[in-house]
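Rest of the complex left out; these chains stay put.
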Amino acid sequence: MKQPENKSMQIAIVGLGRMGANIARRLIRGKHEVVVWNRSSGPAEELGQEGATVAKDFDDVVAKLKAPRVVWIMLPAGKVTEDALAEFSNKLSPGDVLIDGGNTHYKDDIRRAKEIAKKQIDYVDVGTSGGVWGLTRGYCMMIGGPDAVVKRLDPIFSTLAPGVGTIPRTEGRDGLDARAENGYIHAGPAGAGHFVKMVHNGIEYGLMQAYAEGFDILREKNSDHLPEDQRFDLNLADIAEVWRRGSVVSSWLLDLSAQGLAQSPQLDDYSGEVADSGEGRWTIEAAIEEAVPANVLSASLFARFRSRKDHTFGERLLSAMRFGFGGHIEFKK
Amino acid sequence: MKQPENKSMQIAIVGLGRMGANIARRLIRGKHEVVVWNRSSGPAEELGQEGATVAKDFDDVVAKLKAPRVVWIMLPAGKVTEDALAEFSNKLSPGDVLIDGGNTHYKDDIRRAKEIAKKQIDYVDVGTSGGVWGLTRGYCMMIGGPDAVVKRLDPIFSTLAPGVGTIPRTEGRDGLDARAENGYIHAGPAGAGHFVKMVHNGIEYGLMQAYAEGFDILREKNSDHLPEDQRFDLNLADIAEVWRRGSVVSSWLLDLSAQGLAQSPQLDDYSGEVADSGEGRWTIEAAIEEAVPANVLSASLFARFRSRKDHTFGERLLSAMRFGFGGHIEFKK
């Protein structure tokens, strides 16, 4: 697909958390006309000073846009987003577009798209990766929605995307969709964007856990739990660094590991309690629905669950069984 | 194989820990002539009063036995057993038998059997299951060693074994080795006994962890972490009990779980730090040598490793990466 010329568009960004604010900012810098709204006024005013038009409420958002309107919702997934979408679907007109850029379950996208289609409003879901780095690096976007609408919004997406940059081209892509090389794809109908983003996060968990286990094995090799003649004194920061340089395991997550270890070799400040968001869980549920074996992705999720517990009840049950058959004593002291 | 008549034999039991003492005891009750030795004299004297002949050192053990001698070593696996076997192999005569009844790695058996074969001493390895219950229920035994020797020792094994008891017969076993139905098998040459026992323990870990995870899922369903309308108030002791009664998951380990839960529904006394012995680890190493996938058995082992840690270093690394790409803060408080 040939890239359309990047003409200026008008869009509203509703919700100016870290992600929403930076998306608005990158669009403003890309010469788009951006209307913003936020529950608390601080972030909206800040963006106002950078060139955004500040709306005071949802009605004002609608009023400040010309039809066909484009409203990008960037709110916490769940009820808040659900309510905002419901409200906007009552305020918008046929031909307008509602975008959910949050971390929504793709089945909710499918349901919502059907509902608002009754009002001839189009629904687009955008999964974004890139976190706090998106403003400068650009956002990697996975988009679901009707073909014509996603095409019409192309100036928005191509502004937000990283572009080809300095990343070497993949051999064999001649004739394939150029948008992928610019950092965004139209994955399919409503829900497809968030589905791909969901799996992205599932993979992310797996990659992270692979590094975590590997560095654990390296570090315990230094441990005085081992007999002295079996121990090394490995420098984990240097190991992470050297792997960034021509090894098979180089990656952005390794770059971040190298940085974390350079700054704090023992990672002492971290508690070790690791959160998980919905996507990692939904990925396993999708695997189960599709009957796909996913031992690595599920183990990665479970490692996080376990990290947040002192002990499981199951572990105490193991001790109870061991006491039962062998008289092994694993009582609290 | 027809069962030989259970004639009385002479045997020495070296090492009178819980297992060794009860093995000696069951043999005495079975009318065998038992010589005993123990590092500390208490357990030996106790068995002396029950009919055993107490030897004061290894030479005395040898002196008190008539050739061909049978010496059953029941000492902690590793150096202690290794040393005792080496010493006895120097004191015994061609035609004598050394039995290792401990938790030895089967490759050590193979090596040792070769070594002492040079002195025409036979090596027999016996893996036993049954724990503290063996004295009354009998010991389930997996035996490795030369065919003729294992046959000659049959009176010993058939005394120690549970016998057919009240356990229903397996259909289709007519013509198969009757020893299995009596609770002992001759698994193969030296090492085969401990190999089978090793895999037994690997399976044991897997079974235990399956119950542990299931009861975890039941218990967390009661937890106030869940929204109130998604909670139950399940009685785990009753659930374990009912599953003993005609369900597909009934087992001895479930019996022990039911008992543990009946006595302490929250299992409060247990710390949740679960030990593992060599066999669970060796089972995974054997799986790897054979290129057999063993996700369940390895996960069961790893759950125990994890149970003994406060946090892994890897978990802190996960947090460091999350901070790097998303600014997520998972610091110690």
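Residue numbering begins at 1 within each chain, and the chains themselves are lettered A and B in the order written.
Here, a contact is a pair of C-beta atoms (placed from the backbone, for glycine too) under 8 Å apart; a residue touches a chain by one contact, two chains touch by 3 or more.
The model shown is predicted, which means the values in this text are computed figures rather than measured ones.
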Whole-complex copies, counting every chain including the 2 in place: 4
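Here is the rule we go by: only the chains that are shown with their structure count from here on.
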Mean-CA-position distance for subunit B and subunit A (Å): 48
Touching residues on subunit A, where the partner in the complex is subunit B: 18, 131-133, 208-209, 211-213, 215-216, 219-220, 252-253, 255-257, 259-261, 264, 267-275, 295, 299, 303-304, 306-307, 310-328, 330-333
